[in-house]
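A single protein chain has been omitted; all remaining protein chains appear in their positions.
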Amino acid sequence: MSKLVYLVPLFPLIGFLINGLGRKSLSKSAIGVIGSGAILASFVTSLVLFFEVKNHGAIPVQQLFTFIDVQTLKIAFAFQVDQLSSLFLLIITGIGFLIHLYSTAYMNNEEPQHYGRYFAYLNLFVFSMLLLVLGANYVIMFIGWEGVGLCSYLLIGYWFKNDSYNYAAKKAFVMNRIGDLGFLLAIFWIIVRLGTVEYGGVDGVFANAAAKLSSFDVTLITILLFVGAMGKSAQIPLYTWLPDAMAGPTPVSALIHAATMVTAGIYMIARSNVLYSMSHIAMNLVAIIGLVTALFAATIAIKQNDIKKVLAYSTVSQLGYMFLGLGVGAYTGSVFHVMTHAFFKALLFLGAGSVIHAMHHEQDIRNMGGLKKKLPITHITFLLGCLAIAGIPPFSGFFSKDEILAAAYAHSPIYWGVGVATAGLTAFYMFRLYATTFLGTFRGTHDQEHHLHESPAAMTVPLIILAALSVLGGFIGVPEILGGHHELHHFLAPVLTTEKHHEIEHGTEFMLMGVSVALAAIAIAVAILKYSKKPELQDATGFGKLLANKWYIDELYDMVVVKPLNAIAVFFKNIIEKSGIDGLVNGVGKFVNYSSRQLRLLQSGQVNAYVLMMVLSIVVMLLIWLQEGVIFRVFAKLFY
Amino acid sequence: MPIQYYIYLALALFSIGVIGVLVRKNAIIVFMCIELMLNAVNLLLVAFSKMHHGVAFAIDKASTVGIDGQLFVFFIMVVAAAEVSVGLAIIVMMYRNTHSVDVNFLNRLKN
Partner (left out) sequence: MNTTQILFWFLSGLALVSALMVLLSKNPIHSILWLILVFFSISGHYILLNAQFLAIVNLIVYAGAIMVLFLFVVMLMNLSKEKEDQKNVWMKLSGIIAGGCFLVSTCNVIFNAQVVSKELAGKTALLKEGSIGLIGPLGKALFNDYVVPFEISSVLFLSAMVGAVVIGKKD
């Protein structure tokens, strides 16, 4: 069984190769079958592996070959399937498969060639993410990490004829690169201090961290790792790429936001929990950044009018939650939230995709409304997703969010307060979205109304499956005070060894739950009442305008980072490049040109002149010889 | 006679030949200067030949040591004669084409 590990990433890789190379000759249906089938095969393998891990514990590290072998540093290309990675495998391949299935219908209008390209990218994306999760050391994780960044670039810029999409793709790539630099430096620092990058084992990083690393080292490494996570998981200050990543096709957004990519940061920190537990500074930093991001993104989401943008900011906000959980030591809660979030966020995105599909690529919610009757399946599933993300019991979001909030309360009531406020905002903006889109009357053009239709089965079936998961997914982590056993907690305990066990009185915990649920319910009620009849169609003013423009963060970055950089670049281009380097290069050219012109005069064609040169050369040679070989000795030293 | 006298003499003759080649423009004179240089070398060869022969001669009167130098002179003369015949033919042809024997007319090497 354990020999199957390498198959998990192999299937998407093969799918990528077939679709990528054969995109011009394969038919669309073949491409769809290969692309989805590869992920399905991978999912089945993952399922087998998951039960193997569940019943017999972690599978031993599978070494495929030695990747880097430099003196004392040996890095193996090795895969590791333990509780944490097997869970992630399921999320990635399971939801990945649903998204692939959905894409076969959603992207059906594309030309076969681009269709093949799309599925090739999608498979490569899943492959990279699997590599990231499966790697038994930081270097393999980094390979996957970079692969994910690359694929996000390719997919966000999938419609490469649109300049602004390309710009968004570049933005995502550059933002990710900034984070990657942090990750890379962390890996270097680990290699310098420990001489290994393996996670586990006797010689691994975690076993030796306490003995060999000073507190400064640990803090530095963890913060650098967190910088990497910031880039990949879209935390302040590197979050701005994620909303722009909406430029890609909607299933890609779902893939990026739900199953892959953004969860990489969470996975990395959860994986490194041993290191993080050694540094209070890094933990607090993670928690604060997560909290601020959660609140900040939630406020922005309130005033967005693009259906996908709302979801994008909600992702940023939810990721902030997860980092809050990591920061306060509730690793299980974070992983739990990753899972439930994967369910309902994939559901929401695919639902949004279904709406967009029905509306002929209309994304502005102000032009929607009243879609409830036209798109019944989409409507129901979307509503379930909204309830899940809002944290209404017994939907999945409630359990995971509550666990994080309880841990936050145990750490500091302020964290909890901000978290609950964010939860309220989340419920509010999600139902604003819901009410504006599905309730009320239709506000689009007549043409659009005429063509409104429910999406095909390939799109609705994933929606239904995801809706079921969103509703039921929370029950694997029911806390003990509600009579559950929290299976997930026990399952992950061998990996997340440094989980903090917070003790809160049952009464307090019930009260916390009650407050958050009540707040969410009030927010939902307000949102539905406010927006179902009279959605805001005008542009926002005052404070709302500030929110609608995303706190002007993009403009701020543009002013603080981009413009000075451009100015410096212009300076270097005009001054250093043109007069300095060009001057040097051209100077060499001019000098050679000039001197060769002068030398050419020697080639006068006059026999006398040639003979003169010859005689003079003989004289010079004689003089050299006469100098008792002084010059000769100099030459000899130069050449021997 | 001390050998250096011959060397200085040959060098002087050779240098005069070199200067002639450099200074004069008449192709025939240039050619003659080349002959002068060849003769300077011939003289030196004979002198060296006799120098080496002198050492062996003191021991064995019938020795032929140093005869190679004189044979070299002989061959140089052979080559010089052949060279002159061809060279003069070239000069004649050049004169026929340009009505001049100025070597500076022959600057086609430039292109």
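A few remarks follow.
Labels A and B are assigned to the chains in the order they are written; within every chain, residues are numbered from 1.
Criterion: a residue touches a chain if its C-beta (ideal position, glycine included) is under 8 Å from a C-beta of that chain, and two chains touch if they have at least 3 such contacts.
For clarity, every value in this text was computed on a predicted model and none was experimentally measured.
Among the residues A:Asn208, A:Asn549 or A:Asn608, only A:Asn608 touches the chain that is left out of the figure. If you put the missing chain back, the residues of chain A touching it would be 606, 608-609, 612, 615-616, 618-619, 622-623, 625-626.
In the full complex, the hidden chain is touched by chain B at residues 1-9, 11-13, 15-26, 28-29, 31-33, 35-36, 39, 42-43, 46-51, 53-54, 57, 61-62, 64-68, 70-71, 73-75, 77-86, 88-93, 95-96, 100-102.
The criterion applied here is as follows: only the chains that are shown with their structure count from here on.
The centroid of the Cα atoms in chain A and the matching centroid in chain B are 88 Å apart.
Across the complex, chain B meets chain A through its residues 18, 21-22, 25, 30, 103-104, 106-111.
Interface of chain A with chain B (complex): residues 603-608, 610-612, 615.
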